[in-house]
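Of the protein chains in this complex, one is absent; all others appear in place.
Read from first to last, the chains carry the letters A and B; within each, the first residue is number 1.
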Amino acid sequence: MRLIPREERFFELFVDLAAVIQSASRALLEMLDKMDDLDARATNIRDLEHRGDNLTHDIKTRLNKTFITPFDREDIHALSSHMDDVLDNIEVAANKIVLYKIVTRSPRAVELGQIIVRCADRMHTAVGELEKGDHVVEHCIELNRLENDGDRVSRSAIAELFETESDPIALIKWKELLEVLEGAIDRCEDVANTLETVVIKNA
Amino acid sequence: MRLIPREERFFELFVDLAAVIQSASRALLEMLDKMDDLDARATNIRDLEHRGDNLTHDIKTRLNKTFITPFDREDIHALSSHMDDVLDNIEVAANKIVLYKIVTRSPRAVELGQIIVRCADRMHTAVGELEKGDHVVEHCIELNRLENDGDRVSRSAIAELFETESDPIALIKWKELLEVLEGAIDRCEDVANTLETVVIKNA
Partner (left out) sequence: MRLIPREERFFELFVDLAAVIQSASRALLEMLDKMDDLDARATNIRDLEHRGDNLTHDIKTRLNKTFITPFDREDIHALSSHMDDVLDNIEVAANKIVLYKIVTRSPRAVELGQIIVRCADRMHTAVGELEKGDHVVEHCIELNRLENDGDRVSRSAIAELFETESDPIALIKWKELLEVLEGAIDRCEDVANTLETVVIKNA
């Protein structure tokens, strides 16, 4: 990787953003698993999303003001946007539970929540090693594998839903929640693809 | 901002495109508010969308043929794409009213339509001041605030819908219309973020 002046702080900010995503993913999993205190849990996740928004905004402002960046500007931009999208999906999922007054626990939604936590952990590790660049590609392969898992789980969850849920309005609610959870995992794959690009370019 | 040869006309074309978005937003608000002459109103909005498409196409063709641009090519591309997306969402909203044979007035949809008009007005002002660059950031902050408003209104509108609408097919129609209206406001925020990028880079 190219040398970077310390004050640019891009790597540090990405690690901070990844840590916020980790916290939000854990809060979401606990919400999906416990299905209690829903309002308070959603508010907490919304606060985390705001913290992430500030970090993303900070990254983009520094990017626009910096002449020399540690890796390509377009990749810094893409990485922060994709990480922000992961967080957005997590927040939207939490909000939909409250908005749609969903109160029952779904083992399939919990399963997707667990995959999101695993993605967030792996993303945090990958971003932390980005400056050295050593094992990033391995983490990206694992993130791609997790996305395949997520795809499989959400597809069969939706198939089950159509087989078991006869109330169309309940079906609409659950289908959308499952899709937003899957969306969070898909956005993690976008992060992985960007990380891989950065590492290959700087190999 | 960097000097630009007059003949490039990028700023002028963006102002023209913003004016088309303004007209379309007003036509959509009137449609949502009056809920009469739906076919004619949707056709009018579709014509405005075609006019916008031509302007977007013109911007992109000039961009690809121009060596020196008044601001970064990628931002010209992003700005025209996001403005085109705002217009697309407005046209899709009008079309869905006709397609789904929606005939009743929804105060919540009107509220979202009003926010779209406010966004379009602010976007027109911001784009008009882009060449000088003076107050653009203020307009972007206001566009972000309007997006938060839109988010709050659409979320509570959808929560209300699930509480009051027992006919699932009517629920599907209204939910989608509200989401497309919210989408138009989200795309205005994308425009604001691009404008902010342009101004920061050229500060």
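We adopt the following convention: a contact is a pair of C-beta atoms (placed from the backbone, for glycine too) under 8 Å apart; a residue touches a chain by one contact, two chains touch by 3 or more.
For clarity, every value in this text was computed on a predicted model and none was experimentally measured.
Touch with the chain that is not drawn comes from one residue among B:T69, B:N95 or B:N202, which is B:N95.
Listed residues B:R9, B:R26, B:K60 or B:K201: the one in touch with the omitted chain is B:K60. Within the full complex, the residue among B:R41, B:R122 or B:K173 touching the omitted chain is B:K173.
Shown as candidates are A:A19, A:V117 or A:I172; the residue that touches the absent chain is A:I172. Seen from chain B, the chain kept out of the figure touches residues 60-61, 64-65, 74, 95, 99-101, 168-169, 172-173. Touch with the hidden chain on the side of chain A covers residues 74, 155, 158-159, 162, 166, 168, 171-172, 175, 193, 197, 200-201, 203.
Basically, only the chains that are shown with their structure count from here on.
With centres taken as mean Cα positions, chain B sits 27 Å from chain A.
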